[in-house]
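All protein chains but one are shown at their positions in the complex.
Labels run A, B and C following the written order; every chain starts at residue 1.
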Amino acid sequence: MKGKVTVRLKAGVLDVEGKAIEGALAKLGFNGVGAVRVGKVFEVELAETDPAAAKAALTAMAKGLLANPVMETFEVALEPG
Amino acid sequence: MKGKVTVRLKAGVLDVEGKAIEGALAKLGFNGVGAVRVGKVFEVELAETDPAAAKAALTAMAKGLLANPVMETFEVALEPG
Amino acid sequence: MGQRQPQPPYDAEILRGHGLTPAEYARVEALLGRAPTWPELGVFSVMWSEHCAYKSSRVHLKRLPTTGPQVVQGPGENAGAIDGGDGWAVVFKMESHNHPSFIEPYQGAATGVGGILRDVFTMGARPIALLNALRFGRPEHPKTPHLVSGVVAGIGGYGNCIGVPTVGGDVMFDASYDGNILVNAFALGVAPKDRIFLGVAEGVGNPVFYVGSKTGRDGIHGATMASEEFSEGSEEKRPTVQVGDPFTEKLLLEACLDVMAEDILVGVQDMGAAGLTSSSCEMASRAGSGLVLHLDRVPMREQGMVPYELLLSESQERMLMVCARGKEARLIELVSRWGLDVCQVGEVTETGRFVCTWDGETVVDVPVAALVDEAPVYDRPQSPAPPAACVEALPEPSSVGKALLDLLGRPTIASKRWVYEQYDHMVRTGTVVRPGAGDAAVVRLPQTRRGIALSVDCNGRYCKLDPFVGGALAVVESALNVACVGARPQAITDCLNFASPERPEVMWQFAQAIDGIAAACRALDAPVVSGNVSLYNETNGVGIHPTPMIGMVGLLEDASTAVGSAWPAGRSLVLLGGAMPAFGGSEYLLMQGHALAGPLPDLDLPAARALIDLLLAAHGAGLVEAAHDASEGGLAVAVAEGCIQGDVGARVDLGATALALFGEAIGRVVVATGDAEALLARAQAAGVPARRLGFTGGDRLTLAGTDAALPVQALRAAWEGAFPAVVEG
Partner (left out) sequence: MRVAVVSFPGSNCDDDCVRVVGEVLGRTAYKVWHADHDLQGPDLVILPGGFSYGDYLRCGAISAHAPIMADVADFARRGGAVLGICNGFQILTEAGLLPGALHRNAGLHFICRDVHLRVEGLATPFTAGLAGRVLKVPVAHHDGNYHADADTLARLEGDGQVVLRYCHPDGVVDAAANPNGSLGHIAGIASAAGNVVGMMPHPERCAEPLLGNTDGLAFFQAALQTLGG
C-alpha cells in the first residue's frame, strides 16, 4: 500500500520560499498570482494492507518525525490502488 | 481560484532525503516501510477564474520555474472550491 | 540474462554512441580476437574515452615538469602530494565538472566537489580546504544568472554539508563561455607522509570490496558525455543526472579514514567518472595484476539492472578497496559503524585480465593492458591560430574617476562576496586568511605552526591571444598571489579546459599552453603534481577561450605571519615589479566595447622569479604589512581594492594615462609598508624595479594628475554591488 503525508507551514508562519517564488513568478511575467505556499509530500511504501492501520501508521510517522508541530500541520492519505 | 503544483523527482533519480528518512523511520521502530520519496507542493492563489486557463498557467509556471525538467516531473491540479 | 541487449555486429550508430571511431573499434576486435560483448563494448567505450585515456593530451602532458625535492607523489595517482614539513604530506588536485554543470548547475557542481574530495581522501588525506574556479558567459546572457546561482548553491551545498571549508576561488565572465561554462573544483588534504594510500590492486587472492552508496542508473555514459562537444540536441537528451549526497560522502570519508588508520588496505580508489570500470581497471593496471568482479553482488538501488549498467554507472559516493587477506572482518566492522554498504565483490588475480561475472556466467573478459596501455594515443594535427589584431591606442577616459568606478563594477573584477558568503569558509577552525581577505587563502597545517597558501588563476583572454604566454602568466599570477600572503610557491595542479582537439587550431593552443605552463613551472621551481584535462568545451563549433586553470599551493613556516590585502592607514604604498602594462585582453579594452585584441602584457619569467624572491625576503624581514598583485583592471584597481578592504583612503601617483592606470600586466605587486626606504633598498639590491606610489590615509582615493578623488564608500558601493546585480537583477 502507498501512503502520502502532506506537510504544510501553519498559517501564521512566514513562508520565505513561497514569498521568493511569488516574486520570481511576477518577474517571469505571470500576472494575477496571489500568495504561494510551499509544502512537502512524503510518499511512503507500506507493507501494511489494512487502510485504517496504514493511516494510523502514517499519522504516527507525521507526528513523530515528518512534521514539526511548532510550525507545520499535516494531512495523511492513501494512494488509490 | 487556487491551484496546486506537485513536483516529484523522476523515477531513476536518487532521492537522498527520502533515503535518510527511510533510515530514520526504521530506527524509530516503524516496520514495513519501503521506499520513501519526497516531493514538493506549491499552492498558488490565482486571479484567473477559467479552469482551463488556470491549469495552463500552472503548467507554464511549473515548466518555467517550479520544476527542474532535468530531474523532476510535475502535476497540476485545481483545488476544489 | 533475460534482458535483450544489442549483439555484435554493432552498427555504426551504436559505435558512434560509444564514442568509438571505426578504426578504434577495429582495434578493439583485433586486441580481443573477437567482437566485444555488449558490456565489453561499454567498458572499452569509457576506458578509451578522452576523459579516461587522455588520448589527445597524453603526448603533450609529458612535457610538464613533475619532479622536485618537494614532490611526494606526482601525477598518475588519484591526487598529487608535496612535503608539508613536520611529517605531513599535502595532497591536492583540481578537476572539471563543466558539462554536467551546464545541464544541471546545482547537482553538476555539487558532484564535482564530491568527486574531487574523494580523489583526495582516497589517498588517506583528510580534506581541509576547497577552492573553485568558475567561468560563466556574459553577465547579460539570459542563462547566466540561473547558472551562477545554481553552481554556487551546489558547491556550497556539498562543501558545507560535508564540513570542508571552501576558502577561495576565482570567477570570470566572458562571452566565450556563453554555451560552455567552466566549473573546476580543487581540493586539498593532509596525511601523514608515511601513510599515503595508492590505487593499486596488489596481492593475488586479496578480496576486493565495494564500499558506499548503492549503484543506480545515474550518469550512465557520463565519461563519454564529458568528452563530446555539445550539439543543439544534447540539452534535450538529458542523461540521468548524478545526484550528490554529501551526507553519505561525509560518512564515507570518516569510514575511510578509520579504515586507513589501521593496516587493512592494500589499495583503494574512488569510483569517479566511468565508475566501477575505471576504478578496477586502473587499480589492476598500476599493480600489473588482474581482477575478477562478481557484478551480481554489487549493491543495487534499482531493480532489473544489468552488467552494462553496473559497469558504467556513475553513482556517487562509492569506493573500491583491496583488503589484505584476513582483515575482511575488521574492514566490514569499521565501515558498518557508519551505516554504509560494504561487500566483497571480487578478488585480485594474476591473469592480467579484467573479468566480470553475472550469476556465474562470464560477461566481460578483457586484458587490462588492452583497456589501459593500448588505449589510443593521438598526436593530433596542429596549426597555429592566426595572430590576434593589436590595438594601437585607446581613447583616454573623459573622467578617470568614472572609469575606475566602472571597472570596479565589472562582474569579473567586482567583489565575490555574494559567492563566498554562501560557502562555509571557517569550519575546521583552520582558516587563517579568508576569502576576500588576501591574494591567496591560508589554512593552517594541522598540529603545526605552518600554513598552506592556495590560489587558482587563469585569464582565458590572455590564453586566447597567445596560449604560451597566457599559460605561463596563469602560473605566474597564482605564484604571485601565494607569495603576496608570504608563502613560498611549491607546486601546482592544473585543469586544462579547451575546445575540440580535433580542430588543429585548438590542438595547437593546447600544446602551446602546456609549453608555457612548463616554462613557468621550471622558472619558479613549482612542478605539476596532479591535473585534469577537459576537452570538447564547445557548442556548435564555437569554442571557449583556452583556459588552463592553475591551482598553486605554497607554504609558510609560520601561519601567523600571513598578510592580507587590506591597506592599513598611514603606510607607504610601494610598487614592486617592472612588467610593462598593455591593453591587450584587458578589462578596460572590453569595457570600451572593443573586440578582444592584443598586445599581451609582458612575460618575463626571470623577473617574475626575482619578484617572488624579493617579496618573500621582504615579508620575512617584516616589511610587508599587506600586498596585492595587480591583475584584471590594472594598477588603479589593485590600489582601490586594498583601500576598500582596509576601509582607508590613499593618495597615490600611478601615472595619468589610461595605460598606466588601467593597462594590465602580470608581475606587479603593490605593498603596504611601514618602511618604504628599506623595501626600496632591498628591491634595488635584488634588481627588481620598484617605486613609491604614495601613502594611505583619509577616506578618499586620490589619483595624482587625474580628476579622481573618490570616497572609499563610493568605491565600495561600485565594487560590492555589481555581483549581486548580475545574479539577482
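One rule holds for everything that comes next: a residue touches a chain if its C-beta (ideal position, glycine included) is under 8 Å from a C-beta of that chain, and two chains touch if they have at least 3 such contacts.
Everything numeric here is computed off the predicted structure, so don't read it as measured data.
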{"item": "Displayed chains contacted by the hidden chain, counting the whole assembly", "value": "A, B, C"}
{"item": "Residue, one of C:R286, C:R444, C:H628 or C:R668, that touches the chain absent here", "value": "C:R444"}
{"item": "Residue in contact with the excluded chain [from C:E347, C:D424 or C:D457]", "value": "C:D424"}
{"item": "Absent-chain contact - pick from C:V28, C:V342, C:V432 or C:A640", "value": "C:V432"}
{"item": "Footprint left on chain B by the chain that the document does not show", "value": "16-17, 20-21, 24, 27-28"}
{"item": "On chain A, residues whose C-beta touches the chain left out of the figure", "value": "12-14, 16-17, 20, 64-66, 68, 70-71"}
{"item": "Missing-partner contacts on chain C, residue numbers", "value": "153, 156-157, 160-163, 245-248, 250-251, 338-339, 420-429, 431-432, 444, 559-560"}
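FYI, only the chains that are shown with their structure count from here on.
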{"item": "Rounded Å distance between chain B and chain C, as computed from the means of their C-alpha atoms", "value": "36"}
{"item": "In the complex, chain C residues that touch chain B", "value": "103-104, 107, 213, 216-218, 238, 240-241, 243-245, 247-248, 301-302, 315, 339"}
{"item": "Complex interface listing, chain B residues touching chain C", "value": "10, 12-14, 16, 19-20, 23, 68-71"}
{"item": "In the complex with chain B, residue positions of chain A that touch it", "value": "6, 8, 18, 21, 24-25, 28, 30-48, 57, 60-61, 64-66"}
